[in-house]
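Shown here: the complex without one of its protein chains, the others still in place.
Right, chain A next:
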Amino acid sequence: MDVFMLQLFNGVSVSSILLLIALGLAITFGLMNVINMAHGELIMIGAYAAYVTQNLFRNYAPASVFDSYFIAAIPVSFLVAFLFGLLLETVLIRFMYGRPLDSLLATWGVGLVLQQLARSIFGAPNVGVTSPKWLDGGMTVASGVVLPYKRLFIIGLVIVCLLAMYVYIYRSNAGRRMRAVMQNREMAACLGISTRRVDAVTFAIGSGIAGIAGCALTLLGPIGPSIGTYYIVDAFMVVVLGGVGKLVGTVFGALGIGLTNTLFEFWTTASLGKVLVFLCIVAFLQWRPKGFVAMRTRSLD
């Protein structure tokens, strides 16, 4: 029973990280149809932003408030990645709408440049981020079952992000405009929505969430220039499995991949587990080729 609980928690924990990373992709890939391969590098930017925030606190703030740096790091990471996304959209992505495969190649190039840039600025070795004291330790649920606070914090963070996204997309005017543009660009433009602005803001928000994901990843281990590449393909699989266009799909995809992954890795080895997860995904796509939740469309091709 303890083993089961622990496995379940691990699965949910992995899922929550996947979900946080895939949330940003769900917006840029799912809604805008842009494959942003630089998403991993936006995560990296968020992680380094947290690292810089930590250093600023360490050097310029009194030692007593150091532990609260992480609270400041989250919005900082979001903002830095948001601005980066905005820049990227203005300079490059807007030429790529309607050409998803081209966007993949171009953003991959951007990712390479950003990785090398990080290597030049922060050095090739990984840097460590000291996680705040109040996240050390864990919650003892039963004897032998300890749930680390860091993981619980990340799960909480994901839930907050998810709720914020839900409110933004489905309950706010900006989100309504966004959905209108995604569903029928021409009609939305006719009704006076500035599709250019919506595109830019949407992409920037997706990037900002990648930044938050990067900030969260600093809790789990050291960060380096290639931190994003570990997660990027998994995150894409989440979006593909969940289906494009709806938040529910992304949640489903993340839970599906996270839970099955931990399950298979527990039963077999890490490498075989990955193979089995991939086979499951391909098998699932035989049943639902467009993912778990497919956006209904009447568009012709």
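Everything below uses one rule, namely that a residue touches a chain if its C-beta (ideal position, glycine included) is under 8 Å from a C-beta of that chain, and two chains touch if they have at least 3 such contacts; residues count from 1.
By definition in this document, contacts and distances are computed from a predicted model.
For the chain that is left out, the UniProt protein name among "Ribosomal protein S12 methylthiotransferase RimO", "Urea ABC transporter permease", "dihydrouracil dehydrogenase (NAD(+))" or "Copper oxidase" is "Urea ABC transporter permease". From the set A:I121, A:L163, A:M187 or A:V275, the residue in touch with the chain omitted from the display is A:V275, counting the whole complex. Set against the missing chain, the residues A:G98, A:G156 or A:G221 yield one that touches it, A:G98. When the missing chain is restored to the complex, the residue among A:V129, A:L157 or A:V244 that touches it is A:V244. If you put the missing chain back, the residues of chain A touching it would be 29, 33, 35, 92, 95-96, 98-102, 104-106, 108-113, 115-116, 119-120, 229, 233, 236-237, 240, 244-245, 269-272, 274-275, 278, 281-282, 285-286, 289, 295, 297, 299, 301.
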